[in-house]
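What follows is a short report on a single structure.
The complex appears here minus one protein chain, its other protein chains still in place.
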Amino acid sequence: MARLQLQHVTRRFDNGQEGLSDVSLSIESGSMVFLTGHSGAGKSTLLKMLIGAETPTTGRVLVDGSDVSQLGPKQMPWYRRQVGIVLQDHNLLENRTVYDNVALPLRITHLSAKDIARRVRGALSTVDLSDKGGLFPKHLSTGEQQRVGIARAVVNRPRIILADEPTGNLDPYLSRQVMSLFHQFCDLGSTVLVASHDIDLIKDQGCRILHLSQGALVQDTAASSEVAT
Amino acid sequence: MARLQLQHVTRRFDNGQEGLSDVSLSIESGSMVFLTGHSGAGKSTLLKMLIGAETPTTGRVLVDGSDVSQLGPKQMPWYRRQVGIVLQDHNLLENRTVYDNVALPLRITHLSAKDIARRVRGALSTVDLSDKGGLFPKHLSTGEQQRVGIARAVVNRPRIILADEPTGNLDPYLSRQVMSLFHQFCDLGSTVLVASHDIDLIKDQGCRILHLSQGALVQDTAASSEVAT
Amino acid sequence: MAGDTKAEDGRDGESPLAVERPKGGRLQAWFADHGRAASDASLFVSQRLISSFLVWLMVGVALTLPGLLWIAQSNVQAINQQWQGSAGLTVYMKLAASQQLIDDMEIRLNRETGVERVIRTTPDQALQELLEQSDESAFLRDAMAAVGSNPLPASFAVVLNDSSSYLQLDALSRKLSAQTGVDDVVIEMTWLERLRDLSELFNRLGSGLSIMLLIAAVLVAFASVRLAIESRLGELRVLALIGATPAQMRRPFLYFGSAYGIGGGVMAIMLIAVFLNQIEAPLQSLLVSYRAGIEIAGFTPGFLLAILLVGWFLGVAGAMLALFQRGGTDKPPS
Partner (left out) sequence: MAGDTKAEDGRDGESPLAVERPKGGRLQAWFADHGRAASDASLFVSQRLISSFLVWLMVGVALTLPGLLWIAQSNVQAINQQWQGSAGLTVYMKLAASQQLIDDMEIRLNRETGVERVIRTTPDQALQELLEQSDESAFLRDAMAAVGSNPLPASFAVVLNDSSSYLQLDALSRKLSAQTGVDDVVIEMTWLERLRDLSELFNRLGSGLSIMLLIAAVLVAFASVRLAIESRLGELRVLALIGATPAQMRRPFLYFGSAYGIGGGVMAIMLIAVFLNQIEAPLQSLLVSYRAGIEIAGFTPGFLLAILLVGWFLGVAGAMLALFQRGGTDKPPS
């Protein structure tokens, strides 16, 4: 239901470094795709392009055919509400409880308080944090903070899920649970793109894998086949 | 050269949650030990105890026989200069370059500028960041930031290395490099304690592994044997 | 994990891709959003009562000074007017002027525009005053009696009303001098001269002080509001990422600014009231000795409202400035 495309996207930073160089790819609506590559390969830069937090120096980033970097200040919020994003740093609001953090994307869409409560509780239990709703982020372990971020990304039932190393601070068991959560959303029609360096975890999922290296797309492994190491 | 001991250490937080419950352990001087456990098991809490950033509710934390929580404001800085710590969030100073961040622990010890430059360059090349010394942390990828933190922890050639998920944002290749760096320090006499959830990586190292679960030490696997999953 | 089933629960059959529509109308949603921002702001302020109080105090003190200056200047103006009111001329008639001429002059003077009051002094009254001024009145009286006639002329003290300017006074003086029977017209100048100097002093002092105090008030209000909301500015990045509109992101800051600004205004009003109360007594006594009994003017409901409005404006402007300094609301987070 949401097709993601990059057309010859290059991102050159102020210091001349190229975060992405001439990347073209297309992700089908409703599919789940992994993005991997060594540290500094450009995974986060690519995900930020898709949410409009980075703009390409050249090339176009298309979602369902419309250019993300052309969205005006009126349209951008509406687009972002369709996207659930998990960033590498947790990005929780320090002076709100876990519950309120997860509720944020619902609050801005004016859902009724009852609906919000039901959904937030559902999302928190999905990441095994039902008993931590009343705590503040600083009272959580790093892995718990990461899971709050995941709950916040999916609470809105987004059409697109972009996750940047969502399992970096999670143990293998929780990592697999998060992956299965993403699979559920994918099955319901969401397009899911997950950046991760955890090759073993990725391989087990049997999804398409995109390999970045120094900003370039060097390998594109189709679903359900083994990755070359 | 630095023996780490916990004697019946319990840490109860303000909300009644127990981060650690009655943990007793002893880590020999010059050994390398891994700490694992699910998310929220208390790994970070334990490491913070050893650096004096958390104080036990009951019990004692001893380093070379002296109680860390009893160190006065004069002694604590001197103790901490012997310890290299990698935290889970990168903890870099945002308005200093990578170079200056790594140089920090040397600057406060009044080394000559020449010595500082030599050591910082050595530490940065150890984590593959020789060409990023002039950048600011916000211009690095998360994995690169994590490696800067590792460089800063070892630049001072500490007697004790405490690392909390040092490879959470690193790919398997870099993770192994970091582990081998820690091994080098261990071989030179440093005591190394690494918290990690990456069971596969840990198993390969052939070191003693401490398992935490809900704040309690549930398993203590001796060096060079397999861990039960 | 425990949540797997619950996650399904939570979804209750809808497609996860169903676009969310606000329940109720747009207006209702808008009100709900404002309500949330307002309660968020009051929670934020009340949770930090001490530092909020400091912000109020700072904004209050900053507003107090221009407020007092304004009151001072409006009072100086009032005093100006009173002094101008007591400015006037004395018309000395010729000794030879007939009683008829003197009576005509009194009528004439009373008809003159700008004249507030005319006080006639007969030669007898003048002599009486002269004798009272001298310590040897008995001798003088004897002397007058010996001469057999009063050497002093009739005169009129002419008090002009508040609105008459120095120029009017001067013109009147020249006109009267030309009248038959008028010996001399003397303008009471002393107060006018002092007044001119004092006014000029106040004006210079005023414009210098005004500029400084206004700068100070604006800077202090901005800085303190900014400081108070600094910790909240980090939220903007997250809010932008999850799709909050610029208006939604601005809203809490507008409420913070309002809370701090209006609170500062209330504080300023309290400070000004206390201050005026303190200086009223000595000021009264001073002004009375200048023959100008006066109430402190300017502490009116309109003034209070203005202080509140200025405080509110500064608070909101400070919050907005902090917001836009932080890169605006629709800048992509990095």
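A, B and C are the chain letters, set down in written order, and residue numbers restart from 1 in every chain.
Operating definition for what follows: contacts are C-beta pairs under 8 Å (C-beta built on N, C-alpha and C of every residue); 3 or more make two chains touch, one makes a residue touch a chain.
In this text, all values refer to a predicted model and were calculated from it rather than measured experimentally.
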Inset, instruction - Report, in label order, the displayed chains that the undisplayed chain touches. - result: B, C
Inset, instruction - Taking the full complex into account, find the residue in B:Ser21, B:Thr36 or B:Ser190 that is in contact with the omitted chain. - result: B:Ser190
Legend entry - Contact partner of the left-out chain, one of B:Ser21, B:Thr36 or B:Thr126: B:Thr126
Legend entry - Identified contact with the non-displayed chain, of C:Leu95, C:Ala171 or C:Ala247: C:Leu95
Legend entry - Missing-chain contacts mapped onto subunit C: 54, 57-58, 61-62, 64-65, 92, 95, 130, 134-136, 139-140, 142-144, 146-147, 149, 151-153, 183-184, 193-194, 197-198, 200-201, 203-205, 208-209, 212-213, 215-216, 219-220, 223-224, 226-227, 230, 271, 274-275, 278-279, 281-283, 285-286, 289-290
Legend entry - In subunit B, positions touching the absent partner: 1, 48, 51-55, 73-74, 76-83, 85, 87, 91-95, 104-105, 107-112, 118-119, 121-128, 130, 152, 156-159, 174, 177, 180-181, 184-185, 188-190
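Operating definition for what follows: only the chains that are shown with their structure count from here on.
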Legend entry - Shortest contact path, subunit A to subunit B, counted in steps: 1
Legend entry - By mean Cα position, the chain sitting nearest the middle: A
Legend entry - Mean-CA-position distance for subunit B and subunit A (Å): 29
Legend entry - Geometric centre distance via CA averages, subunit C-subunit A, whole Å: 58
Inset, instruction - Could you tell me the distance, in whole angstrom, between the mean C-alpha positions of subunit B and subunit C? - result: 64
Legend entry - For subunit B, residues contacting two or more additional chains: none
Legend entry - In subunit C, residues with contacts to at least two other chains: 334
